[in-house]
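Take this structure first; my questions come after.
A single protein chain has been removed from this complex, and every other one stays in its place.
Up next is subunit A:
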Amino acid sequence: MEVLFAVLIGCFFGAAIYLMLSKHTVRILLGVALLGNGVNLLLFTTGRLVREVPPIIPAGLDTLAPGTANPLPQALILTAIVISFSFFAFLLVLTYRAYQELGTDDSDDMRLAEPRDEPLPPMGY
């Protein structure tokens, strides 16, 4: 099961990196979203996958029996989902505004803050 998930996560990461290598901001954004989901799957897998035994402490014991599912990764993933969701929302708006203001979605053409032909400082006076 873990191997299957590892392959799946690899596919997610591969697709994310491929998309992020693009010049177009929308594709980069999709890559970031995929990367976030890949990381969530990764966190899920790091807790080891156990389906059968839910993490409930049986009566009479005060710790979990060995072999139960790990409850911690879910807490980590929830945090990560909330954060990546809010960041994605912010980035969507930012990308749209950038397209409106700069008139392009090609990151190579975004040279307003870093002009191509910026002069060198004066060599003397």
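Rule of thumb we're sticking to: contacts are C-beta pairs under 8 Å (C-beta built on N, C-alpha and C of every residue); 3 or more make two chains touch, one makes a residue touch a chain; residues count from 1.
We take it that contacts and distances are computed from a predicted model.
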| message | Not counting the visible chains, the remaining one has a UniProt entry; which protein name from "Nucleoside ABC transporter membrane protein", "Spore coat protein CotJC", "Simple sugar transport system ATP-binding protein" or "Na+/H+ antiporter subunit D" does it give? | response | "Na+/H+ antiporter subunit D"
| field | Absent-chain interface as seen on subunit A, which is shown | value | 20, 25, 28-29, 32, 35-36, 39, 42-43, 45-47, 59-60, 62, 72-73, 76, 79-80, 83-84, 86-87, 90-91, 94-95, 97-98, 101-102, 107, 110, 112-114, 118-122, 125
